[in-house]
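A protein chain is absent from this complex, but the other protein chains hold their places.
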Amino acid sequence: MSIQQANRMLLLKLLAWGVGMFVFAIFIMPPIYDVFCEVTGLNGKTGSQYTPVSSEVDRSRSIRVQFIATNNETMPWQFKPMLQEIRVHPGEETEIRYFARNPTQSDMIGQAIPSVVPFKAAQYFHKTECFCFNYQPLLAGQSAELPLRFIVDQDIPKQIHTITLSYTMFDITETLGAENIIGLRNKVNTENKQEMLSHNIKIGAVAIISGR
Amino acid sequence: MAHGPAKGITRWLFTTNHKDIGSMYLWFSFMMFFLGGIFALVIRAELFEPGLQIVEPEFFNQMTTLHGLIMVFGAVMPAFVGLANWMIPMMVGAPDMALPRMNNWSFWILPFAFAMLVSTLFMEGGAPNFGWTFYAPLSTTYAPPSVTFFIFAVHIMGASSIMGAINIIATILNMRAPGMTLMKMPLFVWTWLITAYLLIAVMPVLAGVVTMMLMDIHFGTSFFDAAGGGDPVLFQHVFWFFGHPEVYIMILPAFGIISAIIPTFARKPLFGYASMVYATASIAFLSFIVWAHHMFTVGIPLVGELFFMYATMLIAVPTGVKVFNWITTMFKGSMTFETPMLFSVAFVILFTIGGFSGLMLAIAPADFQYHDTYFVVAHFHYVLVPGAIFSITAAVYYWLPKWCGNMYNELMGKTHFWLAFIGLNLTFFPMHFVGLAGMPRRIPDYALQFADFNMISSCGAFLFGAAQVLFLFNVLRTITVGKKASDEVWENPEGLEWSVPSPAPYHTFSTPPEVR
């Protein structure tokens, strides 16, 4: 093999390595990060919908669960927990509600993003039903009570006495288009996070392949 | 092969000669160094005293952003690539770089990238204003429209760096003269080989992160937007996965330069050559598992925080080995202190001080107080200015006689050194104090208790800037009217580059040299 050929071979190998790292950064790192977050509770991310396994309720101790609501940016909705905190026994399924009202003159779609502290508690906080699993469409002036059902795992470490659950309400009307609001009303139980992720990858792939 | 350079502008546009391309890289980085320096002086002028005097906060943020980007991608990295272009073929006994035409492209796309970046200053909404670390969502949802040009410019810089790195690896692996085994290569070649691998591993990640930004801004994805299931913290993880190795990209070649200069002026072989190679490799490896120490306050679970703290502290070990090796090289030598040696000695001292503050920053609980203050600014300027800039300056003084055949003026060189040394310490040492006393970084105006040290910093910055003008003058004067240099230039320096005449002919080692 001549030096020129050797150089060209090496060039191709290294270029492939570079392209590989690029693909790694865009297509591998974000999903890995998401999985990592769910496992470790990084950023207080909670898992997706939980199917309860029948188990004993641990009545010997109780955990304080606090609820917080934040509006992001220009989100004009009234958004607050209807209960500020509650004491629950591990293993017990509890339902609480948030209140949301769209005071504007236009139809809007909201998306609530959950976050839990302490991070350690995130993996023991299971949601069997949550308004954060769905888009939340509200017509102009409309209000709604948004349900959340959860179970605190029996295996939660003894040193955790308080769990704080925060929801941030984002305005995603523009992203989804207000005209879709009716269709969205009936669309429930999508795991929007996974959906968005595949959406990311799909759009990303299209953008790259079409050379944009 | 015996023909000389072409005439006129086409010599530079179409050249595939490693010496021409090296010179272009070096001059380009010199220009960028002055441009980035002017931006830095705007910052220091505004911070001379409390209150807003010269620029508005909006423009101030553009200055900090452009200063960082231009110094990192425009001054330091191209300067090292320029040195690699000039020296690596001559050090390994190769006639030229392995892929000369790609070499031409990798240089010539750079001016376009930076023209685009600087032109954002004149766009509506101004230049990027989100810091050189461009954290989302400040750099996505809240960015000025010019962010798209910034992204494109970063893509081009990345492509240039990757092509440069591939060329360097191919040259080192395939083009060495017979007998030049890997463990006989000068350390500058070794450190560049490792740097080039780092570049290929992380520049695509940078390209990836800006691509994700671009898609978030224009194509409706939400990698970094919580509303769509993304996460702004993901940006920081991906960015620093690039960013930390990037820091070593800017310092490893400097280690190589210093390892060439100190033995020459101590008249004694480098101590612990093999351990230097291994230390460089371990630093490069560790650089991939410490990124989250830039994000200690972002909210990482305890276990993660501990892992990144321990890993970061570990870097002190191989770095310490290098410093001890340089000092032992000087020990029982027969030292003289010409300008390159002065810069190298200052490098060892000041880089070590930067290493100390780095160790302090690694301690996560204490980092909660240091993070994003001027203490951090002091730290990374102590490793980058004496680290990268001083080593590049030392390299220029050391090899300039070989490049142009003329000797620089020693008195002017030493004056340059002392002015730069004093200016640097006046500028950056007080930053440790204001940082510890509680001054956050990236602010255009500050509370009164920080006023005195900031005034000293600003004076030092202008002194440092003036010293660089003297440097430029000295270089120009050397090239035009300098005294003729001998072929060896220094007393028994080691390396193949000294075996060719001064100035180095347009084509060297067309027939491979004998390596003992």
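Order of writing sets the chain letters: A and B. Residues in each chain are counted from 1.
By definition in this document, contacts are C-beta pairs under 8 Å (C-beta built on N, C-alpha and C of every residue); 3 or more make two chains touch, one makes a residue touch a chain.
As a working rule, contacts and distances are computed from a predicted model.
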item: Omitted chain, identified by the protein name its UniProt record gives, among "ABC transporter permease", "Lipopolysaccharide export system ATP-binding protein LptB", "Cytochrome c oxidase subunit 2" or "Biotin synthase"; value: "Cytochrome c oxidase subunit 2"
item: Hidden-chain contact residue, picked from the options B:333, B:493 or B:512; value: B:333
item: Omitted-chain contact residue, chosen from B:177, B:281, B:316 or B:515; value: B:316
item: Contact residue for the chain not shown (choose from B:115, B:447 or B:476); value: B:447
item: Chain A, residues in touch with the chain not shown (by the definition above); value: 43-44, 66, 68, 70-76, 84-85, 103-105, 113, 115-118, 141, 159-162, 164, 166, 168, 170-171, 173-174
item: Where the missing chain touches chain B, by residue; value: 50-53, 57-58, 61, 124-126, 129-131, 135, 137-138, 141-142, 144, 226-227, 231-233, 266-273, 275, 297-299, 302, 305-306, 309-310, 313-314, 316-317, 320-321, 323-324, 327-337, 345, 348-349, 352-353, 356, 359-360, 363-366, 368-369, 371-373, 409, 411-412, 415, 419, 422, 426, 433-434, 436-438, 440-453, 455-456, 459, 463, 466, 470
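As a convention for this text, only the chains that are shown with their structure count from here on.
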item: Chain centre separation in whole Å, for chain B relative to chain A (CA means); value: 40
item: Chain A to chain B touching residues, read off their complex; value: 3, 6-7, 10-11, 14-15, 17-26, 29-30, 33-34, 37, 40-45, 72, 111, 113, 119-120, 168, 170-172, 175, 192-197, 199-200, 203-204, 207, 212
item: Chain A-facing residues of chain B, complex; value: 98-99, 102, 162, 165-166, 169-170, 173-175, 200-205, 207-209, 211-212, 215, 219-223, 226-231, 233-234, 237-238, 241-242, 299-304
